[in-house]
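Got a structure for you, questions after.
Here the complex is missing one protein chain, while the rest keep their positions.
Chain lettering (A, B and C) follows the sequence in which the chains are written, and residue indices restart at 1 in each chain.
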Amino acid sequence: MIAVVGADCSLKAKADIVRFIEGAGFRVQVSEHEHASLIGVIGSGAAAIADQLATLPGVKEVRPVAPPYPLVSHEHYPGTRRVKIDGISIGGEQLVVMAGPCAVESREQILEVARAVAAAGGTILRGGAFKPRSSPYSFQGLGRTGLEFLAEARDETGLLVVTEVVAPEDVTLVADYADILQIGARNMQNFRLLSAAGGQPCPVLLKRGMMATVEELLLAAEYIVSSGNPRVVLCERGIRTFETATRNTLDICAIPMLKERTHLPVILDPSHAAGRRELVPALARAAVAVGADGLIVEVHPDPDRAMSDGRQSLELDAFGAMMKDLDAVARAVGRRL
Amino acid sequence: MIAVVGADCSLKAKADIVRFIEGAGFRVQVSEHEHASLIGVIGSGAAAIADQLATLPGVKEVRPVAPPYPLVSHEHYPGTRRVKIDGISIGGEQLVVMAGPCAVESREQILEVARAVAAAGGTILRGGAFKPRSSPYSFQGLGRTGLEFLAEARDETGLLVVTEVVAPEDVTLVADYADILQIGARNMQNFRLLSAAGGQPCPVLLKRGMMATVEELLLAAEYIVSSGNPRVVLCERGIRTFETATRNTLDICAIPMLKERTHLPVILDPSHAAGRRELVPALARAAVAVGADGLIVEVHPDPDRAMSDGRQSLELDAFGAMMKDLDAVARAVGRRL
Amino acid sequence: MIAVVGADCSLKAKADIVRFIEGAGFRVQVSEHEHASLIGVIGSGAAAIADQLATLPGVKEVRPVAPPYPLVSHEHYPGTRRVKIDGISIGGEQLVVMAGPCAVESREQILEVARAVAAAGGTILRGGAFKPRSSPYSFQGLGRTGLEFLAEARDETGLLVVTEVVAPEDVTLVADYADILQIGARNMQNFRLLSAAGGQPCPVLLKRGMMATVEELLLAAEYIVSSGNPRVVLCERGIRTFETATRNTLDICAIPMLKERTHLPVILDPSHAAGRRELVPALARAAVAVGADGLIVEVHPDPDRAMSDGRQSLELDAFGAMMKDLDAVARAVGRRL
Partner (left out) sequence: MIAVVGADCSLKAKADIVRFIEGAGFRVQVSEHEHASLIGVIGSGAAAIADQLATLPGVKEVRPVAPPYPLVSHEHYPGTRRVKIDGISIGGEQLVVMAGPCAVESREQILEVARAVAAAGGTILRGGAFKPRSSPYSFQGLGRTGLEFLAEARDETGLLVVTEVVAPEDVTLVADYADILQIGARNMQNFRLLSAAGGQPCPVLLKRGMMATVEELLLAAEYIVSSGNPRVVLCERGIRTFETATRNTLDICAIPMLKERTHLPVILDPSHAAGRRELVPALARAAVAVGADGLIVEVHPDPDRAMSDGRQSLELDAFGAMMKDLDAVARAVGRRL
């Protein structure tokens, strides 16, 4: 439920409204706009206080929650609201490219990749220190050591760092090192993790689950935002279908569908969708053309010896070549790299 | 199985090879290239004559059938082989745009659409006269009358005509009016229809079944080509998945995958994939960026009153606007509209 | 649209109603029940005559078409209406078991299987003479010769014969030899074939397409019945999903869902669902327990040398053993083999 408050409403009246809502046992999420403030009432059973809320001074309208993800919807903010991180802005004219290896494997590896990514015009370095793996016997990542290597690569290259967090109890640790917390496809409905990521200030990259609908992705983002963290970037990375010729089926139409429904920036991961590096540049071009705000791509200095996902990782040279090609497509649709 | 014959092989030797293969009970499909001729041996059990075939004068090599669709694969022809139809060429630098209503509804309707398609730069008019419909109680198309309206629209505008054929016994009738026969998604594995379309000279637009793999699409094309008709164009139009926010899930990665495996041109149908016209222009841009050789798009002068698929049909103005935007993307990837 | 006519309506009044409907350009499908006759009005635009129809003598009620498959729905007939074929009844207390090889390969093979099927208590022999195959280079069946072998097996064993028809132009030929025409999964939406099968009297076994919803299966059946042939048996055989450990995913819930919606008998094909013979007996038990009216099972005297589907075919002994086990399950749910 959202209470719409006029721009001319006094601060005291607003405070009274918030106090009323909290007094009734609900949480409050306020967003300020030019001509109005929107006060989200969070918690089940909110409809019970709708009538009374509508009578409070300053309240112009009380809207039932429709769509079911009010805070991330265009009801809350029309257009795309940029997520700003340390001088970088995701969701604007300039596309953001995140690139790096699936897993941080060694200091040398991540430094080599970071230099190549920076040289090719990427702005954010990716690399997993905590890896969710289907088998308990697979390489699970370097943990804190991996985070330290990432931080060193950032210090040297000036790239920002995005890396995955897999459990609520790790959020603080990972946020100490990362500029963006990634929540992976398998954890898209790990609601406790979503809430933990929403309860701290580091921005979040939320990947779509491989069997999640666009609606469920938006609800998952709503968990984060309604917990207090509005800086969320969404990522389409392919869904699971009957077609086995690719690792996943890239649902490219998710990009314009998400743009219709949410103000959150949306990027695309061509590497996990395709599962084979040969297909990555073509999908990256499609992503830019369809309106994505950026890309996250796997690159590796020696893909055939990668500890995970080597098959889908671009070599450093190929990444550089791809970046050059993408700029032309970006300009054709009014964006730039 | 394919027999590779050198460019210096005499005509007589070639004739002997063909005679030998046919004498053993197999059919033959010959394709001529600059440095070699490829003689396809069609029929089960061909391996039994491999050794003997290899000893015939002129035969340089006998290759077992791998991949399972030899005639449409790059083994047969590297790169994309253009399909030429009456002055138009599909698969070259210039993209082809097919557009028109789901169904031919009246003479006025199809003429109005045809004029708009031609004015906007389209080259081929689509429109169904025979409609495969899930329910026996739905509009099934105007039949022969619809074909006549299409022919009239061609005569007036100079557009070529593509229209669907749904049964082997209609192939001759439809080919009398159409420049390209369309085989729809539901008939992709109607093998008798594939063979009938392969046994006549009109080019074929073959749409991927909504639950068919890329491999099965190529095998379906192989039915047509091995029946004698090499002019086949493939079309990705979305597959059926768990995601219900779109009518189908566009498998955009099918375009580069098909390009890896076949010399047949590949176009994309954003209308059936999306199921909603708002999403069509974005998908069309993605199609061009990813490397498709063209598009087939539903347009209608009054979509809300269309007898079928109105929800996914562009209005005439919107189609014109889309065409303008696409040209920039095409040029960014070295193509043009 | 359905006109409900009272049991006391005179024959002349009924004839007038039919004449009125046909005069308005629609087709008619009449079904007689104890307390009423239902007159189905078939054709698009039927709503236009609803008001006038309601005023005719004898018409008690005019119902709009809901559900969209009126003739096969419980609106038309509550419970399961038995399909009777030459002394056998499908849909009653006794379950029907159809068994045989994927393809008729030779006279000896089909006779051997037929004897084993009869000895084990099966009542219908299956075997393909026309095979729809993904590749044009695969074995396509023995054609008419295969039909002759099936007929000989019937004459010797007393089993009925079910065999697939793949094109409208073959319907008469196949119906000359078969007791039941099978329309396979790939042809479930070959609407011309459905209409052809509906325009002749031989009963039809209609298999669910691997990409078809339950709703679409019922609409496909409606094509057959509305073309004049009410003797249709449905078959669930697995759908295509992301799970590749089985050939298809058996949608066992389709059985009770179909029973809720249609009076047509429903059987189940565990062989194509599983794709491996080891899993067939367990699925067959589940089918009986869930309420299927019968089974269609692939058996082969020497599965490892079968020309198709050997991996999923039971050996003759295993089929006999399975039949014994099934009887106990059938009795537990008030049925018998």
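We take it that a contact is a pair of C-beta atoms (placed from the backbone, for glycine too) under 8 Å apart; a residue touches a chain by one contact, two chains touch by 3 or more.
Just so we're clear, the structure is a prediction, and the values are computed from it rather than from any experiment.
Checked against the full complex, the candidates A:Thr123, A:Thr157 or A:Ser226 give a single residue touching the omitted chain, namely A:Ser226. Touch with the chain omitted from the figure is made, among C:Val18, C:Ala36 or C:Ala286, by C:Ala286. Note on the undisplayed chain: of the listed residues B:Arg240, B:His263, B:His300 or B:Arg335, the one touching it is B:Arg240. Listed residues A:Arg154, A:Arg240, A:Lys259 or A:His300: the one in touch with the omitted chain is A:Arg240. Contact with the chain that does not appear here is found for just one residue of A:Gly23, A:Gly87, A:Pro136 or A:Pro201, A:Pro136.
Residue-level contact of chain A with the missing chain is found at 42-44, 46, 65, 68-69, 132-140, 166-169, 186-187, 189-192, 195, 209-211, 216, 219-220, 222-223, 226-227, 240. Taking the complete complex into account, residues 211, 240-242, 244 of chain B touch the chain not shown.
Annotation for chain C: contacts to the undisplayed chain at residues 211, 213-215, 239, 241-246, 249-253, 255-257, 260, 273-274, 278-279, 282-283, 285-291, 325, 328-329, 331-333.
Just so it is clear, only the chains that are shown with their structure count from here on.
Relative to chain B, the chain whose mean Cα position lies farthest away is A. When every pair of chains is scored by its C-beta contact pairs, the maximum goes to A-B.
Relative to the centroid of all protein Cα atoms, the closest per-chain Cα centroid is that of B. A straight line joining the Cα centres of chain A and chain C is 50 Å long. Chain C has residues 240 in contact with two or more other chains.
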